[in-house]
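A protein chain is absent from this complex, but the other protein chains hold their places.
Letters A and B mark the chains in the order given here, with residues in each chain numbered from 1 onward.
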Amino acid sequence: MAKRIDVKDLNLFYGKFHAVDGVTLSVPPRNVTAFIGPSGCGKSTVLRSLNRMHEVIPGARAEGEVLLDGEDIYASSVDPVSVRRTIGMVFQRPNPFPTMSIRDNVVAGLKLAGVRDKKKLDEVAERALRGANLWAEVKDRLNKPGGGLSGGQQQRLCIARAIAVQPDVLLMDEPCSALDPISTLAIEDLITELKKDYTIVIVTHNMQQAARVSDQTAFFNLLGVGQPGRLIEIDDTEKIFSNPTEKATEDYISGRFG
Amino acid sequence: MTTTDLQRPATAPAFQHISSGRRAKNMTATVLVSAAFVIAVAPLVWLLWTVLEKGFTHVLTADWWQKSLAGLTGRQEGGGAYHAIYGTLVQGLICAVIAVPIAIMVAIYLVEYGRDSKLAKWITFTVDILSGVPSIVAALFIYALWVTTLGLPRSAFAVSLSLVLLMIPVVVRTTEELLKIVPDELREASYALGIPKWKTIVKIVVPTALSGIITGIMLAVARVMGETAPVLILVGYTQFINYDPFGGNMASLPLFMNSERLTTNEIGEARVWGAAVTLILIITVINLLATVISRLTAVKTK
């Protein structure tokens, strides 16, 4: 299941604006990689380019290679829809489908892909909800709307929805930024568990969170307003937080800016 | 609270009274705007009262709903408006069947695909024009196309076509507004699950806006059912029931009223106002249904 990602000289644009310049990095399988950096440094943009969600925004485009176990997801023969099926994503704010029940939210990916077998869908729903540590809380109200859950529960529902389609990689875009500390803790525990089966990339504003959950950390920065964001360095989390190579990383980590 | 002179503080009060001029102006404005509301409600109540008073007793008979005016002259009592009720409903229905899919697809194009494209601007412009077209002009449009150019006979179907022109802009506008407020986060969530764009639109975006779209459609249908100009021009009146929308004359409630009002006796008058009550009843029922359906299909959170 879990696959590795290799990004080679990735440049990202919004129309004429050059948002991210020449990113090269590798994410090993069954590993959590955290993207940190100040606002506007392009870390979320890079994350979204890893499953071709970047190009959903009108005018946005990507140049360079993103290899999933050696296969370029930007090759012209590759369908972006199937890329997204293989590389799942969880967003900043929980976004369950308002028209669907909790169960239907979880199996939405399969159901819309044409899976009709009710028994199988029920199995998947249970497995995904257990995987997202939500099963115990919702098993008695699977047919209630997902919008009735608390923010933290909704976010775990979205994680369940993402893992229900059994992706190889899970991308998380500041998944805890809209949550209270207790829900955040629940999600962080969940990430540590999910690592056993998935390759995880997480964007976070919270450096303690990066330090707590990730194995390696990538620091992004931009040289000035209007300049493209760049990857400054990527290394083991421990090293980044104790003894970074770059001065800019150290300044950022120690809170001297950003 | 009561304050006697003795209890009043010696210093000037912190809160000065506003000047009487300002108070008078404020008062006048309040009275005027309230009066405006009353002025608007008065004709509504008066009109509804007139219609009910003159027409309500006639619709209480079973014949009214089950019989046409077949074989009856203006001097003979009896008969009903069945033929006209059928015509109104079927013309509205055919119109909706044609207009709704086109309008929804147009709205989907504008919101999901076209956005700022040149074609989208042209379409928006056309919809703007259509929404301002008087119903009599829409009727002439169809007359010029259907009857004169294509050489087809006047029929209920031609009426429906002209109603389509009136209904499309209403439904496009409503649907467009509703699709716009569906959060992009839902679209992204769907794309991220590997769901293609068209399925995202059909299964996620439209269902989220569906409740409002249905309400909009029902209100638009109710509106076009009361249109008189198209039926005057595009179909002939008959006292008989005609089930075929493609051929022959067909009555509808507005047409029935317009024909019977020329029968200047009590019987004709009764029929006119009876039809008015019926039309208002149908419109009311559709409006109520719209409310009920929108409640039932509204996105639930609990």
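For the reader, a short list of remarks on this structure follows.
Throughout what follows, a contact is a pair of C-beta atoms (placed from the backbone, for glycine too) under 8 Å apart; a residue touches a chain by one contact, two chains touch by 3 or more.
Following the convention adopted for this analysis, contacts and distances are computed from a predicted model.
The complex appears with one chain absent; UniProt names that chain "Phosphate transport system permease protein" among the candidates "Cbb3-type cytochrome oxidase maturation protein", "Minimal PKS ketosynthase (KS/KS alpha)", "Crp/Fnr family transcriptional regulator" or "Phosphate transport system permease protein". Of the listed residues B:G74, B:G114, B:G248 or B:G268, the one in contact with the hidden chain in the full complex is B:G114. Although one chain is not drawn, the whole complex shows that of A:N11, A:S26, A:Q92 or A:N206 it is A:N11 that touches it.
Considering the full assembly, A:A62 is the residue among A:V20, A:A34, A:A62 or A:I253 that touches the omitted chain.
Touching the missing chain, out of B:A29, B:L60, B:I181 or B:L296, is residue B:A29. Within the complete assembly, residues 18, 22-23, 25-26, 28-30, 32-37, 39-41, 43-44, 46-48, 50-51, 101-102, 105-106, 108-110, 112-114, 119-120, 122-123, 126-137, 140-145, 147-149, 168, 196-199, 201-202, 222-223, 225-229, 232-233, 254, 257-258, 261, 272-273, 276, 279-280, 283, 287 of chain B touch the chain that is not shown. Residues of chain A in contact with the chain left out of this view: 9, 11, 15-16, 18, 22, 55, 59, 61-63, 74, 76-81.
One rule holds in what follows: only the chains that are shown with their structure count from here on.
One inter-chain figure worth recording: chain A and chain B are separated by 47 Å, centre to centre, where each centre is the mean of the chain's CA atoms. Within the complex formed with chain B, the chain A residues making contact are 51, 53, 56, 58, 81-86, 88-89, 91, 93, 95-99, 108-109, 112-113, 144-145, 147-148, 158, 161-162, 165. Across the complex, chain B meets chain A through its residues 115, 183, 185-196, 199, 203-204, 207-208, 210, 299-302.
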